[in-house]
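Yeah, one chain of the complex is gone here, protein chain that is, but the others are all in their spots.
First chain written, first letter: the chains are A, B and C, and each begins at residue 1.
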Amino acid sequence: MAGSAFGTVFRITTWGESHGKALGVVIDGCPAGLELTEADIQAFLDRRKPGQSKYTTARAEGDEVQIMSGIFEGRTTGTPISLIVYNKDQHSRDYSEIASYYRPGHADYTFDAKYGFRDYRGGGRSSGRETIGRVAAGAIASKILNELGISIICYTKAIGGISISPERFDLSVINDNPLYMPDTKAAEEAGAYLDRVRSEGDSAGGVVECIIKGMPAGIGETVFDKLDAELGKALMGIGAVKAVEIGDGTAVSSSKGSENNDAFTISDGTGSEEPVILKKTNHSGGILGGMSDGSDIILRAHFKPTPSVSLTQTTVNKDGEEITVNIKGRHDPVIVPRAVVVVESMAAVTVLDLLMRNMNSKMDNLKKIYV
Amino acid sequence: MAGSAFGTVFRITTWGESHGKALGVVIDGCPAGLELTEADIQAFLDRRKPGQSKYTTARAEGDEVQIMSGIFEGRTTGTPISLIVYNKDQHSRDYSEIASYYRPGHADYTFDAKYGFRDYRGGGRSSGRETIGRVAAGAIASKILNELGISIICYTKAIGGISISPERFDLSVINDNPLYMPDTKAAEEAGAYLDRVRSEGDSAGGVVECIIKGMPAGIGETVFDKLDAELGKALMGIGAVKAVEIGDGTAVSSSKGSENNDAFTISDGTGSEEPVILKKTNHSGGILGGMSDGSDIILRAHFKPTPSVSLTQTTVNKDGEEITVNIKGRHDPVIVPRAVVVVESMAAVTVLDLLMRNMNSKMDNLKKIYV
Amino acid sequence: MAGSAFGTVFRITTWGESHGKALGVVIDGCPAGLELTEADIQAFLDRRKPGQSKYTTARAEGDEVQIMSGIFEGRTTGTPISLIVYNKDQHSRDYSEIASYYRPGHADYTFDAKYGFRDYRGGGRSSGRETIGRVAAGAIASKILNELGISIICYTKAIGGISISPERFDLSVINDNPLYMPDTKAAEEAGAYLDRVRSEGDSAGGVVECIIKGMPAGIGETVFDKLDAELGKALMGIGAVKAVEIGDGTAVSSSKGSENNDAFTISDGTGSEEPVILKKTNHSGGILGGMSDGSDIILRAHFKPTPSVSLTQTTVNKDGEEITVNIKGRHDPVIVPRAVVVVESMAAVTVLDLLMRNMNSKMDNLKKIYV
Partner (left out) sequence: MAGSAFGTVFRITTWGESHGKALGVVIDGCPAGLELTEADIQAFLDRRKPGQSKYTTARAEGDEVQIMSGIFEGRTTGTPISLIVYNKDQHSRDYSEIASYYRPGHADYTFDAKYGFRDYRGGGRSSGRETIGRVAAGAIASKILNELGISIICYTKAIGGISISPERFDLSVINDNPLYMPDTKAAEEAGAYLDRVRSEGDSAGGVVECIIKGMPAGIGETVFDKLDAELGKALMGIGAVKAVEIGDGTAVSSSKGSENNDAFTISDGTGSEEPVILKKTNHSGGILGGMSDGSDIILRAHFKPTPSVSLTQTTVNKDGEEITVNIKGRHDPVIVPRAVVVVESMAAVTVLDLLMRNMNSKMDNLKKIYV
């Protein structure tokens, strides 16, 4: 009920605070027989760890993952996989002042309202470091998806209003720029924008886009736990996300049915054994009636600017006095580039969970396994 | 796992198809001692029932609710409340042709992909009539929220790109126009647009906005089951919704931290016993770190145009042939006006569930009840 | 959280009170493609309905089930199956006196303690009629199990200390006596005992035994949701059950390891394609480490005597006065015979749910469905 778990079959429970001993995740429900090493997980964690560029916090963390359980002789055993990352560079002294007031845009006030007090060191549980557990679990989910022929591509679509161009869209350059944009020119412009924003003591937001390829049709539940509903929850549950779109997203509200409907067609069967049903367009973003329709699934998350700005702000302290503050510390001027792998991980966990939930959708499936 | 239930403490399970005998909902976890009659629920159902204006389907349904259990001597007993609405005007003959092909924009193909076959009569389970159960449950959730001092306002913000104007915004006129817009002029323009769209055999989308007033601060869980995450799931799980926004929504991605942060301040205490913490602005839409921050909660759902258009469309039949179709039947040219109460209901259920989940957040609460 | 649902994948939610309009169940997660008619369900309900013999209450109820949703053209669609049984012979006037005091052995006092008041008509929600929903769901679960080669046998093992004899054990006579005992002589003795008890205004308890045949090995989760743990919950959750045993049950506590361990052996392969692992004995009752071991699963539930006796009893009224009462009404002198099908139904739902949960236990299974 406390909400630190996600997923129903492939179920992850994260724990840990920014300045506690460690952070981690327990994955309950990972199928047995998957080859898995710490390197598989580390590759994902390295994409979110701090200090990769001038646009990310200077906090020095290796974020090395240890597998504590659930793997035997290189394969998952079907029992819970416990993963731990120890905190190293905690600098608790930096945060003592913050204890006395509520930072605008942060969860300080709401944590106090809910629990009566809070671990104020580095944001405690509301720190971005909580996503370590999500990303570690996402690495495992992604590996399973790959074995089922499903892959996820995720990148920065826009920063501070500077968006990638459809004409220059090039997935091969994502890792060549520190902003993970599939458009070198947009990355340069966004970089210049970030330099300016940072020099002003301010911060920027942005958009992450995610494409899931290879999903079989019919995945997702039909009423509340729709594929888009679960993805919506997964992405909206990432700190700083304030909007989520599927396919054409907000644009659908001003579209007409004749424009928005995607016509079905039949593949010519070239290269495959039998013709399959396809769509001529993909306004739906790969989801119809809450289930995958066989096309690419397309989603976007809109991130607000990092609330930690060094500009002077007005707020309230715990004595009920209005004060002005200048927040110091090691903060990212934009979290979007590091959030790319978080979005990808949450998408992976969500999609895998729904694939696993779908195993029981029809009698034929039960008979394939048991009869 | 099949996903026809929503909520964890206040848990609703809907059932029923467009052309089955009846539709209904079971509410498990409603607290005992709430005064409740069928009239309380009917008032909500009447807001979504068909035939209210020329913009809604002509299907003749009274949608009369019956309480089957869980109420004794006018009050909830704490046991499951079962609510039923019998279908009357089913017209199954209208749908026989549809069985043979996949309608663009509908869930026909995905249902077949998931389950191997489908109830094709009126969309079966994917029909908008499924929301009867949601709205009936929402009526009860809303009544409980009202007793706790919380109210929800919901209206049409835009149709087909025609949006209400902040200057003319007037909640008192919502029920004076068939589109439930708080702006008479916008409603007239949108009506004219709908007339045109409908005459072309086409359909329109739109935006529903929802404001939750009176929420105490600190409601929502801190990691995955954030208030915004759960609201995101609730709204994205309504058929035809393709985007969900909280507060400034998509606009945050091009905003700066200094603009987006809401400064905290202290009320002057006029009219209340002690000063309370407030925010000077509400870009956050009333949610910080996944918890309510004491301000109004603001959310928006973007609906795609009704996929049932009478214009000629290309699709595929069950024999794997590409065909053209003209879909007949009684369809809404826009579902947004009838969706207003659905959004309101899902918001009510979500918020109440999180309030109930929060009862255990601190030892002080346990002691208030048990010591 | 209110606990009116059972199961995680094959999930049933029951609703209804003894003297409300109706009782029912919603089954969410039934796989699509199962042939199902009302007759399949009615056969189970007829085994629990009142008035079958002099040992059951004279309340006249046909307990006719109606399928409200989830079936199309004779097969399950994968969407929720809603089943309803309307109450007919409610006799509410019989229960007006009971409102004023707490019947010993009943849930009157505890309902008031929990909810502040109660529906006192016929026990309200705590009535044995609540099991209608369980039995209706059990009929469906049993049909699915049968298609997977699994069958459940359930019978009365003892009444009032009079137990069936291993020497006379004969499954073919279960339906030939009103007590559902697989031993004609024991049934006669128990019948005579019941006649005596009833004439004294008293009541009797008994034991129901259940054997599940054909379970594949490896079903059940390994830690908390063990097969025996879930069966324990399922059976202990039936009203009046005060003890549950698996295999040798309570006898194991005075046994030695050398006696209690079941030796593994190999079948000679006669009649099957390849040798399979068997056990020479079955002290374990078919469960090892919380998972099915391929042997018959054996469990027993111990039922307390019906608390409604017509003998004079001491109790307390709502004014806090100690009083003596003589409870009138139509009560079963023993509920065990009618409970047989309830035990069978709960066992069926539990076992099916764990079979469905197990679909994801290994990568091989996922690949069988998706690759």
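Operating definition for what follows: a contact is a pair of C-beta atoms (placed from the backbone, for glycine too) under 8 Å apart; a residue touches a chain by one contact, two chains touch by 3 or more.
Predicted, not measured: the structure shown is a model, and the values here were computed from it.
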(message) Which candidate, C:28, C:183 or C:262, sits in contact with the chain we can't see?
(response) C:262
(request) Sort through C:70, C:138 or C:285 and give me the one touching the missing partner chain. (result) C:285
(message) Among C:10, C:72, C:95 or C:115, which one touches the chain that has been omitted from the display?
(response) C:115
(message) Touching the absent chain: which residues on subunit C qualify?
(response) 1-6, 8-9, 14, 102, 104-107, 109-116, 125-126, 130, 158, 160-161, 197, 202-207, 216-226, 228-237, 239, 241-250, 252-266, 275, 277, 280, 283-285, 288-294, 302-309, 311, 313-316, 320-322, 357-358, 360-362, 364
(request) Provide the residue numbers of subunit B that touch the chain removed from this figure. (result) 1, 8-10, 29, 31-34, 78-79, 144, 147-149, 216, 222, 355-356, 359-371
(request) Go through subunit A and note every residue touching the omitted chain. (result) 1-5, 8-9, 11, 13-17, 20-24, 26, 28-30, 32-33, 66-70, 72, 75, 77-82, 84, 114-119, 121, 124-125
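In this text, only the chains that are shown with their structure count from here on.
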(request) For subunit A and subunit C, let me know how many angstrom lie between their CA-based centres, rounded off. (result) 45
(message) Rounded to a whole Å, what is the gap between the Cα centroids of subunit A and subunit B?
(response) 26
(request) Take the average of all CA coordinates in subunit B, do the same for subunit C, and state the distance between these two points in whole angstrom. (result) 39
(request) Return the residues of subunit C touching two or more other chains; collapse runs of consecutive numbers into ranges. (result) 1, 8-9, 29, 32-33, 78-79, 356
